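Of the protein chains in this complex, one is absent; all others appear in place.
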């Protein structure tokens, strides 16, 4: 990972700000339940053209070879804009898995396409609810004439709706494998389950899905390493998206409180609402501070796998809780209007919910943190 | 248990109200740390003269033979008055154990003396922290020439400072025994541990303590039955004491909020403090409603041992939590003055703490409730 | 009509359980939204025929006259069986109001129709931009011959699109000294010419609310409840019923049913950390029952409800929201899936309690307003 380059960060911040101001995503999101267009190829191409898909990918694949700090700027903006496209699943989670493999032909080709907006690989590893580290792998890989046959069911695959293919984990005998399964592979069936925010999670069923031997991207302990690192990254960047969601929502609430008159006064002058807004401000600032620090640590400090996971959990837990608190309070601040479909607040509430649950909710992350802290404690003692 | 007699209740309420108004206990409580006079024989005699020690005891022992509803009236008043004497340990816990035994000579004699204020028997059953049901009995009873020898250590004996003797649980071989151990028995050593509110809990060490065979008050399964019932009663009446403490504290806070001026306004006009006071009012009213209902149920409905314990836990948990919340908030409402030794608020804070911990804190009671609810659930399924 | 109160609690509970489980249509059990009238009319009328449609009304007006304890059992069994929420403004609001404030003719005309399910009522209180500031209303009614002529609009009117009647607060004296004066309480047939509706979708995408427009809508003078210009008194009395109704443990109970089903299906009952939080909520709900009984008893003794009933509403809706949030947390990744989610054979709509519990802290006077009321009128704190 490169040192942070402030000029990159500034340029990114500017283009992100312009994108957010444009505000084109909100009407799309409101219509999602009707249109099911959570993945709009035109929109995705715009993200690619802005260079945002390639922030993590190496320059050899057309990427920028930058780090978490830069990708977080984009994610926070997309959170604000409520962009429904699977930025984190593709441009962070998949990209972070593929980047260390980019010396090989196939991963490099996928990454190249990813950066250009032509491929949208999505990780399909999890098999059981709330197993966000995807430890459990019942999916079986069986060598066959012509390649490897995959059988199993992957769940909670966010981004599946727009996926061009899947990064699938499987076991051959005791050995873990990571395989590339193009979406059109025979025996690869995707069922989309609607989520609160109008987007979907996929259930990917692999039924005698045959891919060539060359589609094995990694094997053995390397698979776990790749997954762990990429999942930590994706959790942190989801936290950044949540930060965008919560900041924007808090702004909407404050704006409303300053203009909405009740009993002859702006409701923002009522002390009880003021103090509630302050407590949410504190949550917002805690979330921002944790996220900044965690990104800083993960970018510049040599970290053990455990410390990195603890840092990621800390960021995800705080940002998720803060986002849920702030969006729920926003309904109350807005009163009846906040409970209508017409009000933007509801869109932010629902996005906060799906992002908070994605890759582990705050409770799950606190539990992971406690588990790892206890291990660290024992080792230190 | 008799039907509630409103005339009794009214008379009691009047005499309790007069006692509370008199307000003689507060200066005593403030001086406790210096005087160690948590058991003032003169004060105790006044309680006896008022007839309050004999509310549960049968008329045959000079008592009133009334029930929880009446004893709760007194306890709530003593909570308000902050009376340090061990009313619940003696006049409820010990009295409720002895009452069903009052057919026999010794228990009847003790009860007679208890009602008259001449004896202050206190249960010494618990051996381990937070085992408020006193399940665990390591104390051994060994038959000897001249009686029964007791060896063991009893802890958290609230009321030990003024106890004339102890109701001690012990095992002889597999059989549980309940024995009367007069305080002056050789080998019975009491160590007093100071508590937050200036009172003490006793550690009663029985070291070859010899009592006559006639001092065995009950044996076998009967011991558990007596204890369970009396402990449930004592928990409910402690809840009533807590209700007195919390109501009085809330009154002090409201009074202060109406008179204390800051920034040119009574602080009770600040909406944030108003809403906080309202949330505490709700806690107060929940506590009062639960307690009233639980007393009603325990007085008039045939209940299983489990339902009775669940009811007692419900009352104790809510009243304890409400009292802790209200007393802690009272410090904040009172500002710096609330944090001084001179302010009465501190006395109520500390009494709330010790009563909340006595016979199980709210967490312990919620756990018991959950355990019993789960058993009930399985049986129903 | 039986005296249900004479039954033992257990026998009454068993009867109710058996009846609701057997008779309530399976396709509507644990519905995520409020039932539409077309969906529940049969059920309403079946309950009516059994004499069970108005558990809280006095027996002489066709109710069950249940004691507080029996009423809670009745509610518990309704929620246990997953009986959906019907348009209930007639039962919870109009009926009690007419019994207390109406005249004999109004009672005779309207109460039987509510019991029979021939009239479905909705509430014309809130107005655009008024929020919790009810007394700021602008809708006006002018006496013209024997009729009041109403002009204006009401909003956040739940289920108005299913209603046959609406009760309206309207300004009948614009010269009144205080905003609360000069308001009257009127009953209006929804078929009256000049009434139009706009439905409003809620956050869950359901058509729950309406805006109701009044354009020279005529209602006979006989539909004035109480005295002219004294509507605020009735509205306040009615708010007591509303707060008692919203403050009942029914809605939290509903969420608790889901939470326990979910926890069992997901094996969470073996997780001590979850059980601790569940138990806290169970006690919050059990203690809520105790407090609710106290107020129901008060109504049953014929006493009117004071401002302290607001505390029930605050606690009920706060508890409901906390419960709904634990449902989502306990559901984990399933907690963001829309519609029924299958948990090893148990279908649970995990998002429904979350959405359904949101408006409760806003409508009927927001929880903030309720706390203001309690601070002022119960705690007598200065303003």
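Lettered A, B and C in written order, each chain numbered from 1.
We adopt the following convention: contacts are C-beta pairs under 8 Å (C-beta built on N, C-alpha and C of every residue); 3 or more make two chains touch, one makes a residue touch a chain.
On a predicted model such as this, the values are computed, not experimentally measured, just so you know.
Remark: the absent chain touches shown chains A, B, C in the intact complex. From the options B:124, B:294 or B:331, the residue with contact to the chain not on display is B:331.
From the set B:33, B:221 or B:374, the residue in touch with the chain omitted from the display is B:33, counting the whole complex. Of the candidate positions C:212, C:275 or C:299, contact with the hidden chain is made by C:275.
Note that of B:195, B:252 or B:281, the residue touching the chain absent from this view is B:195. Across A:134, A:163, A:178 or A:257, the residue that sits in touch with the chain not pictured is A:257.
As for the chain not pictured, it touches chain C at residues 271-273, 275-276. Mapped onto chain A, the footprint of the missing chain covers residues 254, 257-258, 265-266, 268-269, 271, 274-275, 277-279, 281-282, 285-286, 289-290, 292-293, 314, 317-318, 363, 366-367, 369-370, 373-374.
Interface with the hidden chain, as seen from chain B, comprises residues 33, 129-130, 132, 156, 193-197, 201, 260, 262-263, 270, 272-273, 324, 328, 331-332, 335-336, 338-343, 346, 349, 353-354, 357, 361, 363-364.
Going forward, only the chains that are shown with their structure count from here on.
Centroids of chain A and chain C (each the mean of its C-alpha atoms) stand 40 Å apart.
In chain B, the residues that touch at least two other chains are 271, 275. Residue positions of chain C touching 2 or more other chains, listed in rising order: 368, 371.
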